[in-house]
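Structure, as structure tokens:
Left out: one protein chain. Kept in place: all the others.
For clarity, chains are labelled A, B and C in written order, and residue numbers in each chain start from 1.
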Amino acid sequence: MSLIKIVDKPIDVDSLTKSLIHNEYGGIDTFLGTVRQYTGEIETEKIEYSTYKMMAEKEMQKLADSVLAQGMDVVMVHRVGELQLGDVAVFIGVAAPHRAEAFENCQMLIDRLKKTVPIWKKEYDKDKIRWGGLE
Amino acid sequence: MSLIKIVDKPIDVDSLTKSLIHNEYGGIDTFLGTVRQYTGEIETEKIEYSTYKMMAEKEMQKLADSVLAQGMDVVMVHRVGELQLGDVAVFIGVAAPHRAEAFENCQMLIDRLKKTVPIWKKEYDKDKIRWGGLE
Amino acid sequence: MKVKLFSVLAEKIGPTVDLSLPDQFKAQDVLEQIKELHPDYADVLDQSLVAVNEEYANEDKIDLTSVDEIAIIPPVSGG
Partner (left out) sequence: MKVKLFSVLAEKIGPTVDLSLPDQFKAQDVLEQIKELHPDYADVLDQSLVAVNEEYANEDKIDLTSVDEIAIIPPVSGG
């Protein structure tokens, strides 16, 4: 069942994945974004995510609606607050009758989420603090 | 840690997914293939998967090796035996430093698995039994 | 009108900034006013968008009476 949400607790990947299993769908694609230690030479220690929650959930819902309208099921959950290395920051899942649609839409959702949804990261790197997205 | 396997028990999606979380990778794409009830007008009741196990695991390993060689992590697990509606038949997961590679390779792996790995399905449909893949 | 700030702007300037906006204005006017008050953050503001009532604003004129909430959206970086 479609779930679109910003949370400040650990993301329960297992129950979100299971919520996408339905008899009418044969293919489920999920994407997990986790806190990575190295980006090239830069070593990250932790990341603080913040959000404009009401607007972020609205924007996520708009993205999901475009996929739900095609008869697929969608889960989009983003975590905010302080995350450690390996923590799951975002879970995107799409269940579809056929797998090509599941892959295509899951990738589209994470690509667009990263462009339009008001969530920000403050990256605590070994050398300094970096704000994501700034040029 | 890379796991390539044919199993005859339920697939533990949660622990397989968690095995793909590493500090050096930021993006994990997973694909779950489940037993679907309807394919157009045809209603499926259950599916029996069989395999030529030694060869199937070798073929899966070859597919995985092409992705592992690029520095990603890969899990490929296929279940055989009698599966009911909603049961997970196959789990493919790719963890990569960046998400585009994870999506691309996960989709490649399931596409090729369906073409080259000696696994067969006997589909018990409401109207009759169908052997997958036969023209 | 209190305008909401987020991310690096909230941390440097505060959670809101108080502006007096005319009856009609454009999204860009909001950014310009904040730039005047906080010229140190002109660079971030030049990369930011404006949200009105939790929707990204376009180039059209905005009636102040239709506005419940304004927020400045620095480049997003979720995921």
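The rule is short, and it goes like this: a residue touches a chain if its C-beta (ideal position, glycine included) is under 8 Å from a C-beta of that chain, and two chains touch if they have at least 3 such contacts.
Predicted model only: the values in this text are computed from it and were never measured.
For the chain excluded from display, the touched partners among the shown chains of the whole complex are B.
Between the chain not shown and the residues B:S15, B:Q70, B:Q84 or B:T116, the one that touches is B:T116. Interface note: of B:S50, B:Q70 or B:Q84, the residue touching the hidden chain in the full complex is B:S50. Contact between chain B and the unshown chain involves residues 33, 49-52, 54-56, 58, 78, 89-90, 110, 113-122, 131-135.
Throughout what follows, only the chains that are shown with their structure count from here on.
Think of the whole protein's Cα atoms as having one middle point; the chain whose own Cα middle lies nearest to it is A. Farthest from chain C in terms of Cα centroid separation is B.
Chain centres here are Cα averages; for chain A and chain B they lie 23 Å apart.
Separation between the centroids of chain B and chain C, computed from CA atoms only, is 48 Å.
Residue positions 33, 110 of chain A are each in touch with at least two other chains.
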